[in-house]
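Heads up, one of the protein chains got dropped from this complex, but the rest are sitting where they should.
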Amino acid sequence: MNSSANQNLNQINPSELPSDLFIPPNALEICLETFTGPLDLLWYLIKKQNIDILDLEIAKITDQYIEYIDLMESLNFELAAEYLVMAATLAEIKSKMLLPPIENDDETEEDPRVALIERLKQYKIFKEAAGNISSMPLVNDDFYVASAGRPKVQKIQKVINFDSYKLAQVMQEVLERPKLKDSHKIDFEELSTQERIEFIFSILSKKNLLGFYKTLRHSEGKIGVVVSFLAALELAKNGYVDLIQNESREIYIKSKIIGDQVG
Amino acid sequence: MIKLDKSLINTIEAFLLTAGRPLTVSEIRDLLNEKEESIELGKIRQTLGEIEERHRNTSLCLSEVASGFRLQVKDELSESLSSLWSEKTRLSRSLMETLAIIAYRQPVTRGDIEDIRGVQVSTKIIRNLLDKNWIKISGHRDTPGRPATYVTTKTFLDDLNLTRISDLPELPDIEQEDQTIINTDQAQTG
Partner (left out) sequence: MIKLDKSLINTIEAFLLTAGRPLTVSEIRDLLNEKEESIELGKIRQTLGEIEERHRNTSLCLSEVASGFRLQVKDELSESLSSLWSEKTRLSRSLMETLAIIAYRQPVTRGDIEDIRGVQVSTKIIRNLLDKNWIKISGHRDTPGRPATYVTTKTFLDDLNLTRISDLPELPDIEQEDQTIINTDQAQTG
C-alpha cells in the first residue's frame, strides 16, 4: 500500500462513508465485483455525476475515485494494480490542470485530459458492444436446437485411408530400408557427408519434400543412417531445409531454397 | 423441376437431426454421395426448402447459421422449454467485454484487449472462451514474445443464431453523440 493511501485511510472511517460517495455502503461489495476494471469504475463515477466525459471535472472525479479505492483497500479488497495506476494517472492530470498554461509559441498545449478521455471513449464503445452481445438470443437460453435419437440399428461405415496397393508400397519401403540391427563392415570413410548432402540436394531439386528413409541405401546399414542424418542436420543448420517430424514419427526433409525458387 | 422423393427429404431431415452440428449444403451432398450417385447442390437446397415447408405446423423450424443448416425449436416455444433448461448461462461482464473486443477487432492479442479494457485479461476468461469454442488462436503476431492472436469461431456465431460476423450489431458510435461537444470544447483530438 502506498503512503498516500495510508494517509487518506486515516481520514476516512470506513463505517462513516463520505457523503459524496455515490455508492450505497451495503452495495459496495457487490459493486466492486461488478466493476470490470478501473475504466469501468471511472465510467460509473462519471455517469453518476451525469456529466459528459468531455467536460470531465477531473478534480472531482479524481477525489471520488481515490476515496473509493482507499475505501476498498481499507476493507481488504484485493485491488488489481491497474486501479492504483489509474489513481496515479488521475492525480497527475489533476495537478497538471492546476498549473497555469505554459506559453508555447508553436502550438497550444494539449489538454492533459485528452488521452484519458480517448481511452474512456474507446472503452465505452466495447462496454456497450458487450452489453449488446449479452442481450442477443443465446443457444439453450433463448432458443433450442433439435436433435433426435439414432435408430436402434446402426450400420457403422468403415472408411479406410489405404488399400492393398498402399500396403504393398509400404511393405516394399520397409524391406528397402537398411536393417539397423545388422552390422555391416563398411568403413566410415567410404560414406562422405558431403556426398550425401549433394545426393539429398539432387532429390530436392526435383521434389520439395523428401522422406528421411528415402535417403538411405539398404547396403549402408547403420552408418548410412548416421551419415544421412548428419547431412540432414548440416543442411538444416545452414538454413537450406526444414526437418519436420509429424505424428507418424517419420522425419521429412523440406527444401527451403528450391521451394522459393519454384514458388 | 425435379420431383423430390420423400426418402431424400427424410434422409436429409434425419441428417440434420442426428449430426449434432449444423451441416452445410455441400456436407449434405458428400454424406449422400458416399451412398449414391451424385446429387446436385441445387437439389439439396430444394429439399431443404421442402423440409422447411413440412415443419410449418410442427415445433421445428429450419435455421441457417454460420456452420450450416440445422433444425431448431420455433422461437414461440422457447418460453415453454425454459423449464427443461432452468439454469441460464451466466457470463460475467469481464468475459463479455473481452469477447466483444475479440469479435469486433479480430485478430487481437491479449495485449490489445488489455489496452482497451485498462485491466489485465485473466487466463480464466481466455480459457473459458476457448472452452466454449467461441474463440480460437489464429496465429501469432510478429512482435516481441510472438503473442497469440485470437479470433471468434463459427460456433460463436452458431450459438448466437447468426450466419456471419457482420450480423453482429454495429459498434456503438459514441463519437457521433460527442461530436458537437468536441467541436466546442477544442478542435483537436489526442
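Letters A and B mark the chains as written, and numbering starts fresh at 1 in each.
As a convention for this text, contacts are C-beta pairs under 8 Å (C-beta built on N, C-alpha and C of every residue); 3 or more make two chains touch, one makes a residue touch a chain.
It should be emphasised that the depicted structure is a prediction, and the values quoted were computed from it without experimental measurement.
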Candidates A:50, A:202 or A:219 - the one touching the absent chain: A:219
Chain not shown, touching residues in chain B: 6-7, 9-11, 13-15, 17-19, 30-32, 34-35, 54, 57-60, 73-74, 77, 79-81, 83-85
For chain A, residues in touch with the removed chain: 144-168, 170-172, 174-185, 218-219, 247-250
